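With one protein chain withheld, the remaining protein chains of the complex are depicted in position.
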Amino acid sequence: MTTAFIILLLPLLAATTILLVTRTRPDVSAYVSVISAAVCFLLTIVLLGDNGSVGSFAWLNVGGLELKIALEITGLTKGMILVVTLVGLLVHIFSLGYMKDDAGKARYFAGLSLFMFSMTGIVLADNFAMMFIFWELVGVSSYLLIGHWFRKNSAAEASKKAFLVNRIGDFGFMAGILLLWGATGEISFSGLGQALDRETFDSTLLNWAMVCIFCGAVGKSAQVPLHVWLPDAMEGPTPVSALIHAATMVAAGVFMLAKVTFLIAAAPVAASVIQHVGALTALVAALMATQQSDIKKILAYSTLSQLGYMVMAVGFSGFVYSGEVIGVSASNAGFFHLYTHAFFKALLFLGAGAVIYACHHEQDIWKMGGLLRLMPVTAITFLIGTAALAGLPPLSGFWSKDAVMAAAQNNTLLLVVGAITAFLTAFYMSRLCTIVFFGKSRSVAAREASEVPLVMRVPLIILTLGAVLAGFKFAYGWFINPAELPHPEGALPLVLSVIGVAGIVAGYVIYSGRDKDPIRVKAFARKFYIDEAYHLLVRVFQDGLAYVAKVVDQLLIDGLIVRGSARFTSGMGSLLRGLQGGNLQSHAFLFGLGVIIIIYLITITITSR
Amino acid sequence: MSVLFYIFSAVMLVFGLMVVLNRNPVSSALSLVVSFLGLAALFITLNAYFIGVIQVLVYTGAVMVLFIFIIMLLDIKKEQRRDLNYVAMGGGIIVVLALISQLAILLGDFVPGNQQLATLPEGSAVHQDVKLVGEAVFTDFNFHLQLLGILLLVATVGVVVLSRRQGRADRSQQ
Amino acid sequence: MPTLNEYLMVSGLLFAIGFAGVLMRRNIIIIFMCLEMMLSAANLTLVAFWRFGGGNGMPADGYEAQVLVFFVIAVAAAEVAVGLAIIVALFRARCTVHVEDLNSMKG
Partner (left out) sequence: MSGQVTIIEFIITIPLVIALAIGCGGSGRGLALFAAWANLLLGAIVFAVVLARGGGDMHFQSSHILLDSPELTLGFAADGMSAILVLLTVIVTFCAVRISPQQPGKGSGRLYYVSLMLIAAGALGAFCATDLFFLYAFHELALIPTFLMIGIYGHGREKVATAWKITIYLGVGSLILLGGLIALYVQLSPTGGLTFDISKLAPGPGDHPLSAETQKWIFLPLLIGFGILVSLFPFHSWAAPAYACAPAPVAMLHAGVLKKFGLYGILRVAMPLLPEGFDAWKELLLILLLGNIIYVGFVTISQRYLDRMLGHSSVMHMGYIFLGIACCNSIGWGGAVLMMFAHGISIALLFSLCGSLRARLDTLEFTRLGGLGANMPFLAVTFGFAAFASIGLPGFANFASEITIFFAAFREAGELGSLQVVTIVALWGVVISAVYMLRAYRRIFQGECIGNLGAADLEREARLPVVLMIVILLITGLFPNIILKLVPDLVGTL
């Protein structure tokens, strides 16, 4: 059993022990889960050393089909596995405090371990089939975690919605995998790479396949058409949002796209689709974030918008940029942003969790205020995180956002959209900070807020370090080759940092000392009414069609054919009964008639012969 | 000889028709008796003397007597003018006419039917047909005769049972 | 001299009259009588065929026909006896001889 397999299977083991053995003792199960997360993190440090495929298990083979659970370590996996296990461990520790007195604590930690198992599965996968398996397992564990407080109707609906939207994405993902398998007969990434070099495939098929596979990423990373589940997923406990909806799960889509850049390069049409969907998501999410009043919803939309950035960057892989193909480097930019984003977004979410915990589960920012004095450590770490997200120069956000914008710099439309989004990001984050931390407390709960216990503050501090240092070469150099990052030309970095500062100042100026939101843009607040549109779509197509199908089923098939034949036979029966009247004469008459007919027939046959 | 044939067949058919048309059951029974006599005569013209005698003896003698006895026993009145069931009437006539027409068509091209009745030579065996038929019955068809005997026995027992059952049924009805 | 066809025609007519009686009359006694007529018509046909069996007017040599007619008459007699007993029983039970009222065998 190689170390990779241990990292993969340990959380599963923890989850099963919790489910079967320590279900009745919540504290013990909590520690079981945290220990497994810690061991996994330590093992990943060991794992960063070796490369290439590490062990495989022949899961299913019949006829010509070979599906394997095979693990491989590449540059991408190293970066991602570190993020997953580190953030996972920190969230585990944070949850010890956050979920201390929760009723379903054992169930919560079992869900967390199951999630760690599925996430490491995606990261270490070396072929599409295994990735799809863990893709769905991640969907299920997010369903369990979002629906943790399943007694609340809203949480139950949110978890169902999340799973179904993910499932639609999986439908596309599977279709893409099948198309690729049909065309090349290969599932593993290395195999696909070699197949592409060997022969050129019919481009329309390849483009369709890549669009389908991107559809899988859209489902998982909540890009525009399928993003509706992420804001509702905030129903789950905050550490869950931090782990799943900030750092790891939503990044799985981008990670998968980064792993198959050579395929995107071979499918230009699909690539442009990816870029534009990414940019659109970034812009739309940023606009929606400016009008939200729930602290977690704002962070959710900000995650959406950052994901849009990453997807846009990955979309550029294989595009000719003034003479030489920037190829791999574009997707590296996307992955670099993913790497840094994981740190400061997890920091922001945990910070929000600390604030909510301190304000006795109050999530509306308009009921908070003046928390800087009351919760200094959380406030400062939160502000640093905001600065990193806004892209102020020394912090990691600046470097990765530059790389992303550099990847998009030859496409002016996307460049402009990126800049606008950068401004909006800075704007809504500073809006959040001014309302929550500065000014005076707006509610009793906010006034009595006190600093969160140590077990919750330590992860915040560690993540702040990550947010600050992740941008420098030594932090990302060992898994992305700095040379392959697209270099921003001319004044791009300067312009970006100016936009960032402008956003922050604008936010502070407009929102300091306000008790209610001065800008009222209904469309943004109501999330462009997309939810309502989806609701209608589901009601009309699915339930309407289902109702029609049910009616047809009862009328046509059941009524006409089945009952129809029954009625026909009984009808014939009653008709014939008429002949059995008791009347003697009618019997004799029929008898006579029969004789005559028989004689007539005989005579015909005699005479005709 | 053919004159006799026509007379007797006319008698038979007319009185047969009278049986059907008559209102009073007694008169129809009597007309049936005459019709059977005509029939017996026809048998005689066919030199089947034994059958002719049996016809008179059994049918006319025993059966018709029984009929009249029953009619008197149950003293069935003359039939009142019940509304004629036209459907049955019409149906009956249609079937009968179809039957007759079919018979006529068939007999039309029934070639062996045109042979004339040849008078038997003197002293031919047919004249002792009673002895010959007797021999035939008691030698070749002996078994059938025994069977017939049993049948008649069963019929008589049946009649006795039916009429006796009738007695007890009456008692239970009162 | 009468031909075979004439005999057959006569017995056919007798049979038709009998059958008409069965169909049209509603008094069960009359129907019973007509039944007897139909039976005797059959006998006539049998004897006629026997008489012309030998070809060009001569009788067939065997006497099976007459034996058969003899049996038919015997059976008819038994049948009349049983039939009348039933009619009597019926009359006692239903006090009617009209066929339309006796339709308990309705399906």
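Each chain gets a letter, A, B and C, in the order it is written, and its residues are counted from 1.
In this section, a residue touches a chain if its C-beta (ideal position, glycine included) is under 8 Å from a C-beta of that chain, and two chains touch if they have at least 3 such contacts.
Because the structure is a prediction, the values reported are computed rather than measured.
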Chains shown that the absent chain touches, full complex = A
Task = Pick out which of A:L13, A:V39, A:L164 or A:I596 touches the chain that's been left out of the picture.
result = A:L164
Query = Among A:V21, A:L42, A:A58 or A:L465, which one is in touch with the chain left out?
reply = A:A58
Contact with the hidden chain (one of A:E136, A:E451, A:E484 or A:D531) = A:E136
Ask   = Who touches the missing chain here, A:I35, A:I519 or A:L545?
value = A:L545
Ask   = Which one, A:A37, A:I73, A:L179 or A:M375, makes contact with the chain that was left out?
value = A:L179
On chain A, residues whose C-beta touches the chain left out of the figure = 58-65, 67, 129, 132-134, 136-137, 140, 147, 150-153, 155-157, 159-160, 163-164, 167-168, 170-171, 174-175, 178-179, 181-183, 185, 202, 205, 542-543, 545-550, 553, 557-558, 561-562, 566
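Note that in this section only the chains that are shown with their structure count from here on.
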Ask   = More C-beta contacts across A-B or across B-C?
value = B-C
Ask   = Using mean CA coordinates as chain centres, what's the chain A-chain C distance in Å?
value = 98
Request  = Would you mind pulling out the distance in Å between where the CA atoms of chain A average out and where those of chain B do?
outcome  = 103
Query = How many angstrom lie between the CA centroids of chain B and chain C, rounded to a whole number?
reply = 5
Multi-partner residues of chain C (at least 2 other chains) = 19, 23, 26, 100
Key: chain B: positions in contact with at least two other chains   = 85, 88, 91-92, 95, 99
Ask   = Of all residues in chain A, which touch chain B in the complex?
value = 585, 589, 592-593, 595-596, 599-600, 603
Complex interface listing, chain C residues touching chain A = 19, 22-23, 26, 31, 99-100, 102-107
Query = In their complex, what parts of chain A are in touch with chain C?
reply = 577, 579-585, 588-589, 592
